[in-house]
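All protein chains but one are shown at their positions in the complex.
Note that the chains take the letters A and B in the order they are written out, and that residue 1 is the start of every chain.
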Amino acid sequence: MNGGNDRLAGLRSRLRGIGYGGDYNPEQWGTDVHVEDMKLMREAGVDLVTLGIFGWARSEPAPGAYDFTWLDPHMDRLAEAGVAVSLATMTASPPPWLSRLHPEILPVMEDGTRLHPGSRQHWCPSSPVFRGQAVRLVTELADRYGHHPALALWHIGNEYGCHLSRHCHCGVSTEAFRTWLRARYGTIDALNDAWSTDFWSQRYASFDEIRTPRTAPSFRNPTQQLDYADFSSDELLACYQAEREILGRMTPEVPVTTNFVPVAKALDLFKWAGSMDIVSYDSYPDPHDPDSFHRTAFSYDVMRGLKDGRPWLLLEQAPSAVNWRAVNGRKPPGRMRLDTWQAVAHGADAALFFQWRQSRGGAEKYHSAMVPHGGRDTRIFREVAELGAELGAADDLLGSVPLRADAALLLDWRSWWALELDAHPSAKVTMLDAALAHHRPLYEASVACDVVSVGSDFTAYKLLLIPNLYAVSEETAARIRRYVDGGGTVLMSYFSGITDEHDRVHLGGYPAPFRTLLGLTVEEFAPRADGRWEEIIRVEGAEVVRRLGSGGGPAVTRHAYGRGTAWYVGTDLPAPDMRSLMDRVRAETGVRPTLPNLAPGTQARTRVTADGTRIHVVLPLSPEGVDAETGGVEILRTEG
Amino acid sequence: MNGGNDRLAGLRSRLRGIGYGGDYNPEQWGTDVHVEDMKLMREAGVDLVTLGIFGWARSEPAPGAYDFTWLDPHMDRLAEAGVAVSLATMTASPPPWLSRLHPEILPVMEDGTRLHPGSRQHWCPSSPVFRGQAVRLVTELADRYGHHPALALWHIGNEYGCHLSRHCHCGVSTEAFRTWLRARYGTIDALNDAWSTDFWSQRYASFDEIRTPRTAPSFRNPTQQLDYADFSSDELLACYQAEREILGRMTPEVPVTTNFVPVAKALDLFKWAGSMDIVSYDSYPDPHDPDSFHRTAFSYDVMRGLKDGRPWLLLEQAPSAVNWRAVNGRKPPGRMRLDTWQAVAHGADAALFFQWRQSRGGAEKYHSAMVPHGGRDTRIFREVAELGAELGAADDLLGSVPLRADAALLLDWRSWWALELDAHPSAKVTMLDAALAHHRPLYEASVACDVVSVGSDFTAYKLLLIPNLYAVSEETAARIRRYVDGGGTVLMSYFSGITDEHDRVHLGGYPAPFRTLLGLTVEEFAPRADGRWEEIIRVEGAEVVRRLGSGGGPAVTRHAYGRGTAWYVGTDLPAPDMRSLMDRVRAETGVRPTLPNLAPGTQARTRVTADGTRIHVVLPLSPEGVDAETGGVEILRTEG
Partner (left out) sequence: MNGGNDRLAGLRSRLRGIGYGGDYNPEQWGTDVHVEDMKLMREAGVDLVTLGIFGWARSEPAPGAYDFTWLDPHMDRLAEAGVAVSLATMTASPPPWLSRLHPEILPVMEDGTRLHPGSRQHWCPSSPVFRGQAVRLVTELADRYGHHPALALWHIGNEYGCHLSRHCHCGVSTEAFRTWLRARYGTIDALNDAWSTDFWSQRYASFDEIRTPRTAPSFRNPTQQLDYADFSSDELLACYQAEREILGRMTPEVPVTTNFVPVAKALDLFKWAGSMDIVSYDSYPDPHDPDSFHRTAFSYDVMRGLKDGRPWLLLEQAPSAVNWRAVNGRKPPGRMRLDTWQAVAHGADAALFFQWRQSRGGAEKYHSAMVPHGGRDTRIFREVAELGAELGAADDLLGSVPLRADAALLLDWRSWWALELDAHPSAKVTMLDAALAHHRPLYEASVACDVVSVGSDFTAYKLLLIPNLYAVSEETAARIRRYVDGGGTVLMSYFSGITDEHDRVHLGGYPAPFRTLLGLTVEEFAPRADGRWEEIIRVEGAEVVRRLGSGGGPAVTRHAYGRGTAWYVGTDLPAPDMRSLMDRVRAETGVRPTLPNLAPGTQARTRVTADGTRIHVVLPLSPEGVDAETGGVEILRTEG
């Protein structure tokens, strides 16, 4: 786990500026194309490619019959061309023979449907057969390419948790779930207590009686669901770690990553990040949805937060349209530049695309690529080449790091999973919406916001946003109280502090662990017919800052606690009200933009070089009407 | 089946006034809480609790290892406190070991999906394994508690037919369906005739060829579907009866009930009621939906009708929000009082809640309870205590019975099932909507309406409403004709009298069994594009009272028949038109409110005491803007 910084530096040493390139899948093409690829990569300024993602079927065409002769020339040619390779372990998509020999690796859904091959990721995360085959392949790869001059990074698997197979309910998974629960709870009595099994007569006599949460006549036990989400994340992580263990042993100097998808609820990313040398991310904002620009900014802040502010890699984006939405809009001229600089502004050290050359066939042939079906003489390739030149020239970005923010937003996966379980006061309370509602007023004020976990050191921040921290352990609650007591400011929102880590209500008035902190009691949840959340709040020391309509009950409160301040928002405030509230909170805490006097509608994110120079990336707040030439992007440099 | 009145009287002798309390699930809590429970029950005026609903896993932690030591102290403590116990037979939710040992009890859906444990009611209604286990448990319970002083009522199972497991298509169910069909039809030829199997080449050579209606390439045989609905209701009833048989033998003096859910299409409630000493009901109007107040009134009229006007028990309601809707509104102050008195007004002799104390964990922890998570010092508990005091003081209600109404509405489950089968002229014709459209104008005029079955004695009523009696046997049709011939008035609506009890069309012009009664023929069904039902009617003696638009065909007709009158409504009239039609029909038949000169927007329902005093419960017609203090409820008493 150590050495992440060193390993990132190692990767940086292979790049010209911000890393630039894409997924390179040469197995889909013939030699003529391969030759042209090298020429066009040079033209486009490519210095980093992801190679071999879908290479398993080529590399092991029959069980154990490894054959990398198809791959060797590409590695050599890329090395020669000075293009660093992020080499995939190829394990995301097994060849047809594997599920034919071992149909038991095919995942089973909660209703009993077995998923079949024909797309990808058709493997049970707990399958020892699959893991064994993967480990053997990775060993072969590390043996053959571990010291190849092209190799700069290992890319394990691909987009873990992206498809339906993120969960499995087969017999093997059921047994693995029991093992996971034994490790977590020790005794069946401890599990019965945590799961509240006296309700609905669910008390277990032994771990062997437990099953994964399959389709049932009515609502399933919430803690069973919650632990199953946690287990599922851990099983995928174990697949990752099994490969990482091989690579760490055989090629200790080569950094390891895998690419996360936006923003994967299925994976506890803070837990995963601990096993990664560098965090990587795939970003696919919908060009038809202007709000997705802000959502993307938030997701980049999450990526940066996974390693406590360190830079990360954008391993996939699309130069224009994708193929998997119902209607796939293209990115107009300038938008690709804007999107790329947005990533760099938020901490990306590389900007890669899926994929280098647009496929002629298969499920993603309408996913745009750096080299379109139309070839070199296209708008897209021209913009790709211009952007490559620009990023390659920005060599002072290489080695710079994002400036630490004054504000942070607390995100916790287990609480997220618990928040979105069924049988709640309102199904319309969802984690990402709440997080974005809190993040947006900072974003619109050009104020950076870090994302932290419950285990982070909050004291580095002037302001801590806590949207819907629904399930919280007493220990975490105490850490938050101590932070405020020591002088910090929190802005906490509704339906926080309601249950513990096992989704059992903290008794004694909502939100019991935060009542003294906030100076109030929530008497009742009162979601309205239109879904808007409201609460009946009884203040016990807090000042009422805002009410639910004129004459209504408290909606926003402020409470001095120790040397700090605790704000509480008891309803999902309309965006303008959230903005003015945040303005006041920022004024009190001194949370300000890193670059003052910006033009309206713009924002800046700031990186710092080793010599203290500040590099400000100025961007529009929204991509609507993007400037075709510049993407609305401007780079400023100031002394530190 | 006899002795129902005596047994109700027996229960009444244990209560102070209207029975008051809730589901008591002490196994979820520790001793400190148990002690506080007794104190708070006294404070809240509780005199009746339902105990042990989810007690199976505690009471039989391993197969055959019965252990009631957890329950004994609660029974004793409640007896001591003077709280009567409705003791659950605990069979709704089996412990984990049962489905582990016998996975064959898990229900199979029509598409082959097997339902799993993890929630509740995960048992095939036809399973001899499940029934055998249930009967053994009930025998143990009756043996241990049959003569306990706390015992006042047996509560068999729980909310039969509420969840997905109301139907099962496993092999055992398939064989049971064949057995049921053999009993019903005797010969396979009789079944072929009833099921019209010559259509689509479905003629069976033997009962062994028949299956339950599983997912099929196209529309399934309608009579197969209809008989399967009937069979499914009977199989659940057989589960109930297997337990009842034990209890009736071992504790003949103790009344037996089970709690119905609103308004269970899955169960033929008139058939079920024959096996119950007292009818019980769970009521959960949506506080966000003002119309649900009227729907609830109608469902209470159904409950009263199941035992020919006798009082019934409200065994579950929520003091505020429930947890199982997408958005769960709370009940504002006053609403709980209003809802409770509405039940009493319509014949309830008890008003219990689910549940006494709000669960800390599990699937229903956000279902409000008499004692909220916040404890005693909450608005909800204060209102609960006030209501308990009020109901306990209303001792003349104890022993009173609802006044018989002058109007009745005919409801038939088999016709309901048939009406809502697929491949009909319009999928928008549904039974409850039709029933409510007929019930509403009486409700709004403060006129009581009983609900009767096809086997009831209609002559007690001045007016009989027959909404959408789609499937009707020749015998029932003759009873209706005789009722009118003898001087009765019917108001029948569209798509009635179309098929017989096997869903075969009565030939000879629609509606063949009622053409002479109504003095008309329906030539064609003509549902409009917007779903509004219309018919092409040819009058043959009837007077046209209203037309489909100006110059349109007949929409409402009136026909003298013998000494009575038959009205026909050939379209789903808008509510105001239905209201003015009903006003005219009421004027002709002398159907009037029991309490004249009510304020606009209010209604009254009347009960009569043994000495003839009339107790009028005056309520608003709608709960919107409910009075926080009184709930808008007023109790008046007049001489009989």
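To be clear about the criterion, contacts are C-beta pairs under 8 Å (C-beta built on N, C-alpha and C of every residue); 3 or more make two chains touch, one makes a residue touch a chain.
Keep in mind the model is a prediction, meaning the values are calculated, not measured.
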* **Full-complex contact with the absent chain, from B:A326, B:V505 or B:A560** => B:V505
* Asked: With respect to the chain omitted from the figure, which of B:E175, B:D208 or B:D457 is a touching residue?
  -> B:D208
* Of the listed residues A:P117, A:P593 or A:P620, which contacts the missing chain in the full complex? -> A:P117
* **Per the touch definition above, residue among B:D6, B:E175, B:D457 or B:E523 touching the missing chain** => B:E523
* Among the options A:A9, A:L164, A:A529 or A:A560, which residue touches the chain absent from this view? -> A:L164
* Going by the touch rule given at the top, which residues of chain A touch the chain that is not shown? -> 25, 27-28, 54-58, 61-62, 90, 92-97, 100, 107, 112-122, 162-165, 288-289, 320-321, 323-324, 326-330, 358-366, 372-375, 378-380
* If the missing chain were put back, which residues of chain B would it touch? -> 111-112, 195-205, 208-211, 213-224, 422-428, 502-505, 507-510, 521, 523-529, 531, 536
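As a convention for this text, only the chains that are shown with their structure count from here on.
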* Gap in Å, rounded to a whole number, between the CA centres of chain B and chain A -> 49
